[in-house]
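Note that this complex is displayed minus one protein chain, with the remaining chains in position.
By letter and in written order, the chains are A and B; residue numbering begins at 1 in each of them.
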Amino acid sequence: MKYLTFMSIGVFALLLIYAAYGLPYRGDPNALVNQEISLTGTPVASSYYIENAMKDANTPNMVTTVLGDYRAFDTLGEEVVIFAAGIICFLLLNRERKREARKQ
Amino acid sequence: MHWELEIVLYIFLVISAVVSLHVKDLLTAVVSLSVFSYILAMLFVSMGAIDVGFTEAVVGAGITGVLYVVMIFRTTRRTND
Partner (left out) sequence: MKHGSSSPIILLLSRVLSPYIMLFGMYVIFHGHYSPGGGFQGGALLASSIILIRIAMEEKVHQLHFNKAYGIPLGAVGVLIFFGVGFISLIMGGYFLDYSLLPFPGMITAELRFYGILLIEVGVGLAVMTILVAIYDNLLEEDDDESI
């Protein structure tokens, strides 16, 4: 059983290494993801961000503009997820709430 | 570019992951997981994703390590398997 586990892990690692040969090189300007026109013939959004981020929001850091302005709704969802985690920890683990529930 | 340095970082990444899976003492596993997060953050920075690397270094090596240590402090320190 143990040899079967190791053998399946090795086969999976070889498969991943074989799949990694199909990826483009890092920062390759001729790769398909860095073109202005995508595979289906529509324009890619990232070239718009690179050209207009400084003009639109007066911000040199492009990542901040994308996270805070163009895709602000995603950031809102992320913050709501963190707030939900805090609320759940408060509801499950708080000591005063447990004591009040035991009194009733 | 600096592929020798990246090969060394990848080897240490795999070693820290295997150590954190197979060790008996849970505190050692938490420290090894923090080392894993920090090496992963360095790899992200070397690939050019500085924001992702910064988030990984702050959250993975700082906050989750503290929370795991608190949970070990509340429960037991040795694993059963």
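By our rule, a contact is a pair of C-beta atoms (placed from the backbone, for glycine too) under 8 Å apart; a residue touches a chain by one contact, two chains touch by 3 or more.
Since the model is a prediction, treat every value here as computed from it, not as a measurement.
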item: Of A:Ser8, A:Ser38 or A:Thr59, the one touching the omitted chain in the full complex; value: A:Thr59
item: Positions on subunit B where the hidden chain makes contact; value: 50-51, 54-55, 58-59, 62-63, 66-67, 70-71, 73-74
item: Positions on subunit A contacted by the hidden chain, ascending; value: 55-61, 63-65, 67-69, 72-73, 75-76, 78-80, 82-83, 85-87, 89-90, 93-95, 98, 102
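Everything that follows uses one rule, which is that only the chains that are shown with their structure count from here on.
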item: CA centroid of subunit A to CA centroid of subunit B, Å; value: 19
item: Residues of subunit A defined as touching subunit B within the complex; value: 26-27, 63
item: Subunit B to subunit A touching residues, read off their complex; value: 47-48, 51
